[in-house]
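Only one protein chain is missing from this complex, and each of the others stays in its spot.
When the chains are written out, they are named A and B in that same order, and each has its own residue count from 1.
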Amino acid sequence: MESRCRFAFLCSIIPFILTGCWDEVEIDKQVFIAAVAIDLAEDSDEEALVEVTEHLIVPSALGSVTNPRPGKAYHNLSSTGKTIYETAKAISRQESRKANVEHLGLVLISREFAETEGMLKNIFDVFIREQYMRRGILVVITEGKAKEVLHIDAEHVSLPSVYIVDMLENDQTTMTKDPVKLGDIHEKLLTNRSYSLPYLSVVTEKILKYDGVAVIAEKPSRMVGALTGDISEDRHFISGKARQSVVTIQVEGNPATLEINELRSRYVLLNENPDALHFRVDIELDALIKEYVGQLDLYDEENMKIFTEALENEVHKRAVRVLEEVKDGMQVDILKFDDFLRIHHNELWEEIKNDWDYGENYFADSDITIVVEANIESPGTSLKGNQ
Amino acid sequence: MSKSHFADDRIQSLDIMVALPSIVIGVGILSFPSTLAQSTKFADGWVVVILGGLISIFFTWAVTKLGAKFPHQSFYSYASHLVSKPVASIIILLFSLNGIFLTAFEVSMIGFISHQYLFEQTPREVVSIAFFLAVIYAVAGSRSGIFRINLLFSPLIFLISFILIFFSINFMDVDHLLPLFKTGMDGYVEGTIQSALSYSGFGVLFFYIAFVCDPEKVPKRAVAGMSSVVCLYLFIYLTCIAVFGHAPTGEIRWPFIELAQSVEIPGGFFERIEAVFFTIWITAIFTTAMIGFDITILALQMIFPKRDKIVLIFILAPIIFFISLLPKNYMENHYFDIFIGYVSWLLPMIVVILFWIMYRIKGGLENGK
Partner (left out) sequence: MTRRSLFRRSKVKSAMKRDNQEETINEPKITTDLDENMKTIKDVLGNPADLVVRELIIGEIETRAAIVYLSGITEEDLLNDNIMKAIQQNLKRFDDDLLENIRKEVIAVTDIKNSNDFDDVCLAVLNGDSAFYLDGSQEVLLMGTSGGQNRSIEEPDTETLIRGPRDGFVESMNTNMALIRRDIKIPNLRFEQHTVGGRSKQKLVVCHVEGLAHPELVEEVNRRIKSIDLDYVTDSSFVEQWIEDSFLSPFPQVLDTERPDVVSASVMQGKVGIIVDGSPFALIAPMTFNDGLSSPEDYTQRWLAASSLRLLRFLAAFIAIFLPGLYVALATFHPGMIPSTLAYSIAASREGVPFPAVIEAILMALTFELLHEAGIRLPNVIGQTIGIVGGLVIGEAAVNAGIVSPIMVIITALTAIASFSIPSYSLSMGLRTLRFIALLAAGTLGLYGIILVFIMIVAHIVNLKSFGIPYTAPFGPLYLQDLKDGIIRVPMTDLPRQTAHLKMSDAEFEHAPNEKRKNKKR
C-alpha cells in the first residue's frame, strides 16, 4: 500500500519539475533599484504629475574588495506619469533587465514636490502597499531637484545611495540622530499626525549636506517649512533627545563650550481647557565643560552657579526660539505634544485630536512654558580656565 | 512488516499537549493582531487575548474531561452511548465536513499568502497542490507519525516566533502601548469573540483522546498546551502593537509577517527575514492542515469502518483540493475564513455542551464497555 501511495505521489510531482519555474529570475538578470527620487513633473503633457527617477545598481562595476574599480556603478532612469507605480512601469521599458525593488532603501522627495498640497500623502501609499518593499526604507526631502542628488559623485563611495544612507544612519550628530523610516510615516499617516523628515541639500557636485528637518503638516498634507541649522538641532532640547549637543555660552565675557551629556525633558499639562492649553516643559540636563578660556576657578561653588545659570539661560533661549518657529510660525506639532496628550490625557485628546494642529489648531493657541535645570557634571581635566 | 515495539495508534498525553498548539496555530495568527486592533484600543487587546484564551481553555478542558470519562473509547462509541447512534453519526459527519473545509481553507490560504510574499507568477493552483501533496503524504503515514511530526515542528514554530519577538525589541516603542484601558465595553466583548475564534481547533481532542494511553492526564496537559498558545498569541500581539503602533496594526493585512519584514537581524545573513519566516511558518500551516485531514479520515472511518485509509484519502483529496480552489479573491477567502472560524468553534462547543448534559443524565458506561 505504502509503495503504491509513493508511486502515485511521484507521478504527481513529476509534472511540476517538467513544467518549469514561473518565478525564477536569475540574480544576474535582475537590476536592483537602490533609491528612488520623486520630483514634480515639468513641461511634459498635463496628465503627468510626478517624475520618478530610479537609481539602478550596476553590480559588475562595483568591483570587489581585492579588485576595486573606479567609476560609477549606477545609472539613473527617469520617466513621468500620473502615479508612482505607473511611472515605474514606464521606466522598466527603458531597462534591459527585470527591475527588483527588494533592495530599495531610500526615497528622496524634492521640496517642491513636498510643498505641493496633497501630493505627499498619495505617494507613500505605493511604498507601503507593495509587499516587496520594506518598512525600513529611509525617506528624505531634498532642497533642490531630488534626482540631482542621485547624481552626486561622492569621492569615497561609488554609489550616491550608499553615501546618503550612511549619512543618515551613521553620522550620529544630534541633528541626524533619527532617520525617518517608511513604517514611522505609515503610522503618522494613519493617525493624521504631523511629522518631520530629514532635509538634505547639495553643497557641491561631490558633497551633500544634512541641513535640518523638513516639517510636514498632515492637514493639508504638505511640507510647511524646514528647520535648518541650529534650530533643527535645538528642537531636541524639547523632545529630550539632545545628547551630545554642544552649547556655547558667555561667562563674564569669555566663551565657554559645553557638551550636553544627558538630557531629560518632561511635559506637564497645567490647564486642561482646550481653548487655553498650558504646557510646562521641564528640561533637566547634565553638561561637561569642553572648552573654556576664562579665569574662573571651576572648583568654586559660586563660579559653578554662574556657569549653570548661563547654561540654563542659553538653553531656555534656544528652546523658546524653537517654539516660536514651530508653534507660532509653522503651527505644526512635531515636538510630540500629541503623543503626550494621547498617553497621559486620553479623554482630552479624544476631544481635540481632530483639531490639534490644523483646523481649530489648539496647538498654536496653547501656551508653553519652559523650565531648565542644568547641572555641570565635570569640568574636564583642568580645574581652571587657561589664559 | 514487523512486530513493533510501539502499538502504532497509541499516543501519550504529552503528544496531545503538543498537537493542540499545532492545530490551533495556523494562518489565524498572521492576521490576528490586526483583527484585535480594530476592535480594541492601543494595547488593550491583551485583555481580550487572555479572556478569549480562557474561554478556549475552558472548552478544551471540558472536551478532554469528558473524553477522560470514557477511556480508550472511540468518539463514535461514547457518542452513540450518549446521544444514540444516528445522532452520533450525524455529528461525526459534521466533524468530517469541518475537517474537509478546514484543510481546504489552509490549502487555499497557502496559495494566497505565498502569492503575497513568495511568488508573483507561479499559478496559485500549483503552489496549493504542491503543499497539499505534502499533506497527503504525511496523512498517508501512520497516525503516530503525525504526532511525531507535531513534536518535531512545534519547537520550530515557537522558536521562530520568539526569535522574531526578540529581535523586535529594538524596534519597539513603549509609547505605542500606552495609555491603558481606554476601550469601551463593546470593544472588549467584540474583541473577546474575535480572539476566542482564533483559538479554534480543540474539537480534534474528541477524536484523539481515544488513542491516548493515559487519558486521565489529558485534561491537564491539553490545558497546558492551550495555555502555551495563549501566551504565544499574547506576546505576538503586544510585539505587533509595540512595533507598529495601534493604528497601523489594524491596517496591516498580516501584521505578524509584516513584523518579520520590519525586523533586521543585526549582522544577519538574511537582510529580510519575512520570506524565511513565512517559509518556516508553512510548517505551522502544514500541521493544521494535516490534522484537519487526519480528523476527517478518522471520522469517516468510524462511519465506514470497512474502507481502507488510503482509499479514503484518494477519494477525499480531489474534493478538498476542489474546495480550496473555490475562493477566487481575497474577499471570498475572507468570508471562507470567517465561516471556518465559526464552524470550528460552534460545532465542538455545541457538541461538548450537549454531551455533558447527556452525561449528567445517562452517566458513564459500566465496566468501560
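By our rule, a contact is a pair of C-beta atoms (placed from the backbone, for glycine too) under 8 Å apart; a residue touches a chain by one contact, two chains touch by 3 or more.
Here the structure is a predicted model, which means the values were calculated and not measured.
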Given B:83, B:263 or B:280, the one touching the chain that is not displayed: B:280
Option touching the unshown chain, where B:69, B:148, B:182 or B:217 are the choices: B:148
Per the touch definition above, residue among B:68, B:102, B:210 or B:257 touching the missing chain: B:210
Selected from A:28, A:155 or A:328 as touching the chain missing from the view: A:28
Touching the absent chain when the full complex is considered, from B:32, B:46, B:95 or B:131: B:131
Interface with the unshown chain - residue positions in chain A: 3, 6, 16-17, 20-21, 23-28, 30, 32, 34, 57, 59-60, 62-64, 100, 102-103, 105, 132
For chain B, residues in touch with the removed chain: 1-10, 12, 14-15, 18, 72-74, 76-77, 114, 118-119, 122, 127, 130-131, 134, 137-138, 141-142, 144-149, 151-153, 210-211, 213, 268-273, 275-276, 279-280, 282-283, 286
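The definition used in the following text is that only the chains that are shown with their structure count from here on.
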Touch list for chain B against partner chain A, complex: 116-123, 126, 129-130, 133, 136-137, 140, 175, 178-179, 182, 244-245, 247-248, 251, 258, 261-262, 264, 271-272, 308, 310, 314
Footprint of chain B on chain A - complex, ascending: 1-2, 4-5, 8-9, 12-13, 16, 19, 21-23, 102-103, 131, 134-136, 183, 186-187, 190-191, 339, 342-344, 346
